[in-house]
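Please see the structure below; I have some questions.
Removed: one protein chain of the complex. Kept in place: all other protein chains.
A and B label the chains in the order they appear, each numbered from 1.
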Amino acid sequence: MNELHELHVEGLTKSYGAGEPVLRGLGLTVPAGALAAVLGPSGCGKTTLLRIVAGFLRADAGTVRVGDRVLTGPGTHLPPERRSVGIVPQEGALFPHLSVARNVAFGLTGVDRAERRRRTEDMLDLVGLAGYGDRMPHELSGGQQQRVALARALAPRPRLVLLDEPFNALDSALRAGVRADVRAALRATGATAVLVTHDQQEALSTADVVAVVRDGRVVQCATPQDLYRHPADPWVAGFVGDAVLLPAAVHADGTARTALGSVPLAAPSDGPRTGTVLLRPEQLRLTGPGTTGAVRGTVTDVRFYGHDAMVTVSVDGHGDPVGIRVAGPLSVRPGEETGIRVVGEGSLHP
Amino acid sequence: MRRPSARRITAFVAAGLLLPALAACGSDDDSGGSGDGGDSALVIYSGRNEKLVKPLLDKLEKAVGAKVEVRYGDSAELAAQILEEGDRTKAGLFFSQDAGALGALSKEGMLQKLPQATLDEVDTAYRGGEGDWIGLSGRVRVIAYNPDKVTEDKVPDSVHDVVKPEWKDKVGIAPTNASFQAFVTGMRVLEGDDATREWLKALKDNGAKTYAHNLATLDAVEAGEVSLGLVNHYYWYERVAEKGEEKVGSRLHFLPGKDPGALINVAGAGILKDSGQSATAQKAVDFLLSKEAQTYFADKTKEYPLAAGVTSTVEDLPPLDSLEAPDIDLGKLESVQETQAMLQDVGLV
Partner (left out) sequence: MHTPPESESPEFGTSGSASAESASRPAGASAPAGRERVSTPGGGGGRGPRLFRTAAGRKSCTAGEPAGRRPPLVLVIPACAAAVLALLPLGYLAVRALERGPGYAWEIVADERTLQLLGRSLGLTAAVVAACLVLGVSLAWLTVRTALPGARAWSVLATLPLAVPSYVAAFAWLSAEPGLAGFGGAALALTLVSFPYVQLPVAAALRGIDPAQEEAARSLGYGPLRTFLRVTLPQLRPAAAGGALLVALYVLSDFGAVSLMRYDTFTRAIHTSYRASFDRTPAAALSVVLVVMTVALVAAEARTRGRAGHTRTGTGTARPAVPLPLGRWRPLALLWCGAVAAVAVAFPLGTLGYWLAAGTSATWDLGGLADTAWATLGVAAAGAALTTALALPVGVIAARHRGRGARLLEQASYAGHALPGITVALSLVFFAVRYAYPLYQQLPLLVGAYAVLFLPVAVAATRAAVLQAPPALEDVARSLGRRPWQVLREVTVPLAAPGVAAGAALTFVVCMKELPATLLLRPTGMDTLATRLWTETGAGSFAAAAPYAAALILLAAVPSYLLGRHRT
């Protein structure tokens, strides 16, 4: 096990040339030993953040600290090779001229030969590629390359590991497996890690903590569950998953009156009397068209995913159709009348 | 698949570069050692072709009793090189193909005045006006003709006649050749730019055929492509020496009456002032004026020996003093650039 270090980023600012700033005072703390995902849409600044933490770019202002070591700060900019920050780039970026073992051993300098060999074997074993040391990178599949890249990054026991959309290049069948392996390997070494991604599913399923970045700032940093359940605003809600957003007026009893009827609120609101209520598609249930307490609607579309299905229903008195996630056997078809019932609580956003 | 072969090629190229490079460095050391031969060594910059003069310069080395290093090149480029070297020049002696390059060094004051005794060896026409260079061998402009096409008595006695209608499409020239340009320059000095330009125009309008060099012109005469060719005399004599006169399908006509077409140009030498090799260089000049060297020019390059008392051994070669060359200061033949511009305007080059 490595000694554990916390990543602390504060007030990070960066702009390219005279253009709009890419980072606007970004702050982020990743607890020691945690795997954090930095999630954001294209252009939000997450790759810039990663390159500043790795030392490939200089920040205009702000600090980056790992444990008690300041890597970037006022008057400080450690070069990448002195940061002890490992990276796993997109597509792995293995050295094509070196064997798998020599790739993994690349960062093991100042270590005697036997130790280097042992460590290399351990790392390959860790990522499930024991015995692949003599292969050349082009003889490996994409997933294997990605795992070698991780082994290479972990081998020198870095204080922090950065993963730059590492699963992008893999086809979806492989992705889940590799993701799990990477997570397990990171756990096993106890390294603090930051995964940069634009894929919410990947972020929610892999990370301990997810930081959502928009326009160069962290808009919310929370555990995956909290993030999904209690997004900071409707944009985050929509970004981390499918959302049903309903204009609402809050009643004295603490429930919100919406196009889908009365919805209990998670936190009683004593502030605004109107706003938007957020529900998740799995909080909606289809019922018979005439069921009491249910709202009427017309099915407009059905998309079947195997494990569940997404049914789109247009509701009288609500402009946009709402999505309803249905598990189990499907009984509706487009054009049919149906009823909708809300289960659980919604959250109110001004 | 791709890597190993690429790697092999890389290794091959690397080895291919390194081995000869190392060898070159090794051999450089050898020549570097002999480079600093001390005061007695003589460095000659020779604008004359190695093939023509190497045997002579080998003899020269023995005659001066010092180590002689020869750097061959183009006369004009070597002159430019000496000008850039300035007072740190390595050259002790400049052996030039033509008078112009020597004149350029003389003009910059880089040549040393030669002793009067040396200068007196050759006619005043064939040495520098400042007495700092001396002609060693001469070549004369002549008209070569094809005896099957024209009889000797019909061959023009002046270059002014070759532009007459009877020679339309029957004259060959080598307008890029330095000797041809020297002759045109001489004509400009003698008759003025306007007259020369008119003559060149007439030549062009008369359908003169242009060739890359004198030898090609001579070939064309022998092949009957043209009847007349304006060339230097020695090309014909070299050819005769190689094949025998009966197998050479051309004859020469020497122009009388100081015609500009009978210009004599010289190859010569000058001693560099600042090289610290003056004494040896002077010995070299003496050798080049010696009977042995002068005879070499006559025998091997079929040029006219210029030193007093030496006559050419070449059969059928009219003696130098029988030639009626135009009177012209060879050092003044330096405005070749204007000549070239003129040739260009007229459309001959």
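Here, a contact is a pair of C-beta atoms (placed from the backbone, for glycine too) under 8 Å apart; a residue touches a chain by one contact, two chains touch by 3 or more.
All figures in this text were calculated on a predicted structure; none of them were measured in a lab.
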Revision key, fill the gap. Touch assignment to the omitted chain, from A:Glu3, A:Glu81 or A:Glu337, lands on A:Glu81
Check your understanding: Which residue among A:Leu140, A:Leu195, A:Val277 or A:Val295 touches the omitted chain?
Key -> A:Leu140
Point to revise | Touch list for chain B against the chain that is not drawn | key: 2, 5-7, 9-10, 12-14, 16-21, 23-25, 27-28, 31-32, 35, 43, 49-52, 69-74, 76-77, 79-81, 83-86, 88, 90, 100-101, 103-104, 107, 176, 178, 181, 210-213, 215-216, 235, 242, 334-337, 339-341, 344, 349
Study note, to complete from the structure: Listed in rising order, the chain A residues that touch the chain left out are 16-17, 19, 22, 41-48, 51, 54-58, 79-87, 89-91, 93, 95-97, 106-107, 109, 128-129, 135, 137-145, 149, 152-153, 156, 158, 165, 168-174, 177-178, 181, 198-202, 234-235, 238-239, 241-243, 305
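Note that only the chains that are shown with their structure count from here on.
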Point to revise | Euclidean distance of C-alpha centroids - chain A vs chain B, Å | key: 84
